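Note that this complex is displayed minus one protein chain, with the remaining chains in position.
Chain IDs A and B follow the sequence of writing; residue 1 opens each chain.
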Amino acid sequence: MAPPAHPTPAVITWLSDFGGDDAYVGIMKGVALGINPHVRFVDLAHNVPPQDVLRGALILRSALPYFPAGTVHVAVVDPGVGSTRQPLLIRTPTAFLVGPDNGVLHPAAAAAGEFSAYRIEDSRYFRTPVSQTFHGRDVFAPVAAHVSLDVPAHAFGPKVASIRSLDLPKAVAAADGVIGEVIYTDRFGNLITNIDSASLARFRGVSLSVSIGATAVAGPVTHYAAVEQGSLLAIVGSWSVLEVAVRNGSAAETLHAGPGTPVTVKVKDTGS
Amino acid sequence: MAPPAHPTPAVITWLSDFGGDDAYVGIMKGVALGINPHVRFVDLAHNVPPQDVLRGALILRSALPYFPAGTVHVAVVDPGVGSTRQPLLIRTPTAFLVGPDNGVLHPAAAAAGEFSAYRIEDSRYFRTPVSQTFHGRDVFAPVAAHVSLDVPAHAFGPKVASIRSLDLPKAVAAADGVIGEVIYTDRFGNLITNIDSASLARFRGVSLSVSIGATAVAGPVTHYAAVEQGSLLAIVGSWSVLEVAVRNGSAAETLHAGPGTPVTVKVKDTGS
Partner (left out) sequence: MAPPAHPTPAVITWLSDFGGDDAYVGIMKGVALGINPHVRFVDLAHNVPPQDVLRGALILRSALPYFPAGTVHVAVVDPGVGSTRQPLLIRTPTAFLVGPDNGVLHPAAAAAGEFSAYRIEDSRYFRTPVSQTFHGRDVFAPVAAHVSLDVPAHAFGPKVASIRSLDLPKAVAAADGVIGEVIYTDRFGNLITNIDSASLARFRGVSLSVSIGATAVAGPVTHYAAVEQGSLLAIVGSWSVLEVAVRNGSAAETLHAGPGTPVTVKVKDTGS
């Protein structure tokens, strides 16, 4: 059978702490296009604060479910570049992840349910000579481009038994509620917590109250417009976790809150 | 007749107040690529200040004329997400606009001369379940992708008789000039006004003076280099309206001016 006239182009996404001032992101794309001129690119975010592996990991995990099967995700938040940390290629049932073994890939891989990880070793797939300061250009971009051309994962190096994980704070279920914390602040000042919608499901039909630090907020509500402009609210947002927000404002600024601030969900004392 | 070997790919542009810190823009693109893997993307701007519908609308209007016919423009500045504001698909003679009915689409649609607007209703074209906080991902991106695949506008929902407009300040023509104001400040500190080149055409051949607030500026000149480095000038710029600028400097900083600052064009008293 003839191949289709217009095969679906592969997709590579890019996540880094490279910012927008330099050409580093563009250079990685140039290298990848030299290997697979048909591959499509999507930027996830490049304003990860320098070396903030945890924030990079959370962004990557948040984005993965929304990309077509087979997408190759490159994450270059790599404070250990040039040291002994190993470069990884991870295959999940629906995606490939490429980046350093410093935890940045782990939350996304773990969320995928099952995954296989390979140490990237075969220099035939590298840009050489490999610099000691920019593996994004010399290792991760060319490897991602080769993956996008259907080079199988095991071709890049041996399977590894385990990869580095991150110490993500977990919400704690109590009899009368859930105790969690803020793990991420977004551009709008929304405070994303680690209290997921599943952990709230057992309270369906029960009246709940939410507080962040010592401050009570409205909700959980189902949409921002349930409160007045400028009011605090809790909502299960687009991350499928509880967020604390200010309608058309910034909860982070209003509350001087951010990652680590405790958030509590409690069954309301109905006084009956 | 056989289809062409390489059909022209459709284009989707993206405008939002999502900034560059999070993966929200990338997530919308991932959703769109899952529906139309061949569509091309162009970012207009994502640094619209949160919830600044007017600025978003002006950026969208400024960009529309420069895209190929059939381009689908998505604008997600959406403070009312999850409320009753309706999602819209607008068809102009040369483009499609997708976004909330809060005014962000109106100036671009109105500038196109004629347009038809449709309330987006048919959830077959949505990503489900639809979140109450991110219609960009669950409604606008997938609808735009389907539009880019030539799904006709009426398939998404019923035609609506009117859409929300914005209260854009209009320049006033006087016998001896035009009185307008700054409506937009760009990255260079250029002060874009609402005095368009057409309203100045009747003064062709007549000497004019321009002032902003109480400050007289040179011009209208035909190019920046008509004044010294660091000098104030007025020029009909790339928006086809009068701008107040500083040659190789920032008029916004020099004048502490911005949207709302009055600008006056007057026929020069020649003392004859």
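Criterion: a residue touches a chain if its C-beta (ideal position, glycine included) is under 8 Å from a C-beta of that chain, and two chains touch if they have at least 3 such contacts.
Predicted model only: the values in this text are computed from it and were never measured.
Among B:S123, B:S165 or B:S238, only B:S238 touches the chain that is left out of the view. By the touch rule set out above, chain B reaches the unshown chain at residues 5-6, 8-9, 11, 13, 15, 20, 40, 42-47, 59-60, 62-63, 66-68, 71, 186-188, 222-225, 235, 237-238, 243, 248, 250. The missing chain lies against chain A, touching residues 3, 5-7, 17-27, 29-31, 33-34, 37-38, 41, 50-51, 79-84, 131-134, 137.
In the analysis below, only the chains that are shown with their structure count from here on.
Superposition angle, chain A onto chain B, using Cα atoms only: 120 degrees, a multiple of 5 between 0 and 180. Rounded to a whole number, the gap between the C-alpha centres of chain A and chain B is 31 angstrom.
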